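Data block below; observations after.
A single protein chain has been removed from this complex, and every other one stays in its place.
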Amino acid sequence: MNLEEISSTFKLIRSNPLSIAGIVIVATFVIVGLISPYIVPYPADAWGYSYNLETRLVPPSPKHIFGTDEMGRDLFSRVVLGARFSLIIAIGVVSIALAIGIVVGLVAGYMGGSVGMILMRITDMFLAFPPLLLAIAFAATLGRGLINVIISLALSWWPWYARLIYIQVNSVKNLLFVDAARIIGLSTTKIMFRHILPNSLTPVVIQAALDMGSAILEAAGLSFLGIGVPPPIPEWGLLISQGWALINTAWWISLFPGIAIVITVVGFNLLADTFQEIMDPRLRSTMVMRGI
Amino acid sequence: MVLLDVVDLKMHFPIKRGILGRVVGYVKAVDGVSFTIGLNEVYSLVGESGSGKSTVARCILKLYEPTGGKIVFEGRDVTRIRSRELLEYRRKVQAVFQNPYLSLNPRMRIVDIVAEPILEHMDVDRAEAYRIALELLERVGLSGELARRFPSSLSGGQAQRVAIARAIALRPKLVLLDEPTSALDVSLQAQILNLLEDLYNEYRLSYLLISHDLSVVRYVSDRVGVMYLGKLVEEGYTESLFENPLHPYTQALISSVPEPDPTQSKLSRRIVLPGEPPSSISTPPGCRLNPRCPYAMDKCRREEPPTVGVEKGHTVSCWLYAKA
Partner (left out) sequence: MAEETILSVSDLHIDYYTPEGVIRAVRGASLKLCKGESLCIVGESGSGKSTVGLAIVRALPPNAVVAKGEIVYCGIDILRLSEEEMSKRIRGKEISIVFQDPVAIFNPLFTVGDVLSDVISTHLGIRDRKKVYEHGIRMLKLVELPDPERIMNSYPHELSGGMLQRAAIAVALSANPKLLIADEPTTMLDVTIQAQILDLLKRLRKEFSLSMIFITHNLGVAAEVCDRVVVMYAGTLFEEGSTEDILANPIHPYTRKLIECIPRASRKVLRLKSIPGSLPDLRTHLPGCPFAPRCDYAMDICRSSPPPVYEAGYRHRVLCHLYKK
């Protein structure tokens, strides 16, 4: 991408309010996630190591914008710190799943033959299960814990990336510049990683952006079910489940983490849409027309 | 001295049907083609789609392994070489393809594209390799400021120059040009052809030009081979072939080329071949052209014609010229 393309891309994004919204939301999420330990008004509450009988179940008020939970902890601080854990989960899950999926898909796609067939059959076996179900199974087996949540989700997700990459590699490997690379005399590994992989990543990058949001959602689901992150970690799903019993009276405890999840996931979806539109030349022109 | 000697080259692709992959037939893309290319010579393979000329190119480039015949390069049989020998061969035989946007990795900067073969084969450090790459880009007419660009931001002519720079980076002996200017405008085509000629003289290269464009072939080549449906039907020195085309197919081919000639006398000389070439799967018996040939005789439908020499270096495979 040269300077001209970058500036025209910026212009496109600027003219599309939804793209801006997506970027703003995700950027906010990431920044908050990174600096939250330092900005939360009630750090002790946030990490969960406090117990304040006087301030139990206080509705949203000036001192506690999101109210407090049944242990008297400031909900706002907990939600803000929760962003950090969601960020860790999102990045962790997607990177591990990508790493496994890319290697499997790349080798299966380029090598083909029996190696490819075996790898893809294994992938297909995983794909036969709905991912959430698989994640639940893994999580239940591994037990609660932040790392376990990440592993469970990554293990249930890598097949999707593997398949995406496999399909891309299958078509990229027939492109002329791959033949040109062979003619120069490059080794198979170099061809795979220098020529095939970079040209197969586009749909995967889009999917990965979308999946960050989904990872957060599914982790929240696991925590809600009690097999995800253990208390007192202020993970959003866990916060929702903690407020579930009191939903009729202390509605704020489940509501605000829920809103946080929705906004963040929507943000990632919008970002993924933006990526897709930018990278696909045909969809790009629809962005142009919208901006005119 | 003979640089490349292609002997009875055959490339038959099996057609598989069913779950078990039963072979039901063959696509005889190349069915016994022989020709030679000398040092510092330009040889063109001419033909339309289905002629097999591109398949011949791919066999020579070792993208396919021929199913029959052999390829001899610099006196050595290179038909089935591997690893180190293959690397040596690749250093000497390079290619430029028709569409530079497809033959260049869209995610690599052009200086990287040109430096890649140098880093792979030559024993130089990165800085030296990149210095050579920049020199090559300049040599083909691209300024240094384009070096960090990606192929998509270059014009067709510029991108094709990058492909040419990459091809000559290793000082090859033979460069295959597969329709190098077909995708370019006429004015750009002229620039590229002139560049190729200059490089040919400067580096003492040999070219194997694969083309369907007879006017380019006439301009560029020393010798020409005409292919039809997997076979070489006529071969000769360029002027002799164009001035005196012997095979009916060659005659039809040459007369089909529309020329920007104000005097339209060519129209009356035109030989239009009826119908279309049959598929390479079910080739007609005897001479491949017989269903369409205006001169087809009984013998043409039964037996394949032998190759006959008619004048110096000019051979043809046609019963019209074979004695008895």
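Quick notes
Order of writing sets the labels: A and B. Residues in every chain begin at 1.
What we mean here is this: contacts are C-beta pairs under 8 Å (C-beta built on N, C-alpha and C of every residue); 3 or more make two chains touch, one makes a residue touch a chain.
Please read these numbers as outputs of a predicted model, since none were measured by experiment.
Shown as candidates are B:G21, B:G75 or B:P260; the residue that touches the absent chain is B:P260. Among B:L273, B:C293 or B:V316, the one in contact with the hidden chain is B:L273. For chain A, the residues touching the chain absent from view are 4-5, 8-9, 11-12, 284-285, 287-289, 292. Seen from chain B, the chain kept out of the figure touches residues 48-49, 155-158, 185-191, 193-194, 197, 212-220, 239, 242, 252-262, 264, 266-267, 270, 272-276.
Please note the rule applied: only the chains that are shown with their structure count from here on.
Listed in rising order, the residues of chain A touching chain B in the complex are 1-2, 4-5, 175-177, 179-186, 194-195, 198-199. Within the complex formed with chain A, the chain B residues making contact are 61-63, 86-87, 90-91, 93-95, 97, 99, 102-108, 116-117, 120-121, 149-150, 153, 163, 166.
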